[in-house]
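Below is the structure I would like to discuss, written out as structure tokens.
Every protein chain of the complex appears in place save one, which is left out.
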Amino acid sequence: MARIVLTGNLRLYTEGVTELELESGSIRSLLRELRRRYPDIPEDIEDELAISIDGVLHQDDWFAKIEPDSEVHLLPRIAGG
Amino acid sequence: MAREHITTTVNGDPVEFLCDTEQTLLDVLRDELRLTGSKEGCASGDCGACSVTLDGRLVCACLVLATEVEGQKVTTIEGMAVGDQLHPLQQKFLDHAALQCGVCTPGFLVAAKALLDRNSNPTETEVRYWLAGNLCRCTGYDKIVRAVLDTAAEMRG
Partner (left out) sequence: MAAVEKIFNDTITDRETRDKTLKWVGTRAPRPDGVDKVTGRAKFGADTYLPNMLYGKVLRSPHAHARIKSIDMSRALALPGVKAGVTRDDFPDHPAGAVQPAGEMVINYRDMTRNIMAREKALYEGHAVAAVAAVNERVARQALSLIEVDYEVLPHVIDVEEAMKPGAPLVREDLITEGVEPVPEEPSNIAKRVEFGHGDLDLGFSKADVIIERSFKTQPVHQGYIEPHACLASFSEDGQAELWCSTQGHYVARGHCAKLLQMDVSKLRVTCSEIGGGFGGKTVVYLEPLALALSRKACQPVKMVMTRDEVFRASGPTSGASMDVRIGATKDGRITAGEAVLKFQAGAFGGSPVPAAAQCAFAPYDLENVKTIGFDVLCNRPKVAAYRAPGAPLGEYAVESVVDELAKTLEIDPLEFRLQNAAKEGTDSSYGPKFGPIGCVETLETAQSHEHYLAPLKPGQGRGVASGYWFNIGGQTSATLNLCEDGSVALVVGTPDIGGSRASLTMMAAESLGIELDKVRPLIGDTSALGYNMLTGGSRVTFAGGIAVHGAAADMIKQLRERAAATWDVPVDDVEWHGGQAVAVNGYKDQEDPMGLLDIAKDMAKSGGPIVGRCSTNAQGAGPSFGCHIVDVDVDKETGRVSVARYTVIQDAGKAVHPSYVEGQYQGGAVQGIGWALNEEYIYDENGKVENAGFLDYRVPVCSDVPMIDTVIVEVPNPTHPYGVRGVGETPLVPPLAAISNAVENALDIRFTELPMSPPRVLAAIESVG
């Protein structure tokens, strides 16, 4: 089970839960599982997220692999200038 | 209202154009003569991106009325290279990476040439103060100053 950490305002959708364990797989499967557990999470939440898998940053990457021992952080999307 | 007919010299070539009395030399260089190397950054003489020389004097083209150049000699960035030979300043700017986006570069080159035409051995301080009328937001000026000093040294032989 991968360790998932929710940062920023995501905890408002999960009744304050900021850390959980989810089945590994891919970013897309993780988000589906997260939305299944916490239906308040918006459908398009992914558009507002950056996802760090073991310290490597991903944005818009449905099929990025999440291993069973991965540490995943959900962060706000990163922009630049 | 009838437009003014102006006869002048630009980069050594005889040029005639029509202009409104309120048009600046910069407006005319760009919009009438299509010499777009001189840029408009502010239209108030603060950024130097429109630097040209008028009878050898360094000016901001946005502060000169087009009608004023009757009978005068205008030189712009387009007149700096001769055929396919870049002026040493142009080459040194490239060698030193003294430009990033490049929009201020024509103004800097014209201004720097005007400096070296007067002072073949400027100090760093003299270069910095001479170029204080040209704004650059990309480079922090470091490589520009180095390029000008290096050009001066090379041209002195």
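First chain written, first letter: the chains are A and B, and each begins at residue 1.
By our rule, contacts are C-beta pairs under 8 Å (C-beta built on N, C-alpha and C of every residue); 3 or more make two chains touch, one makes a residue touch a chain.
Quick caveat, the model's predicted, so the values are computed rather than measured.
Taking every chain of the complex into account, the omitted one touches A, B.
Contact with the chain that does not appear here is found for just one residue of B:L65, B:L86 or B:M155, B:L86. The missing chain lies against subunit A, touching residues 5, 7-9, 12, 44, 47-48, 52, 54-61, 64-65, 71, 73, 75-81. What subunit B contributes to its contact with the hidden chain is residues 20, 22, 30-31, 34-44, 46-47, 49, 76-78, 80-81, 86, 90, 93-94, 96-97, 99-106, 109, 125, 127-129, 131-146.
Assume only the chains that are shown with their structure count from here on.
Centre-to-centre separation of subunit A and subunit B, using mean CA positions: 54 Å.
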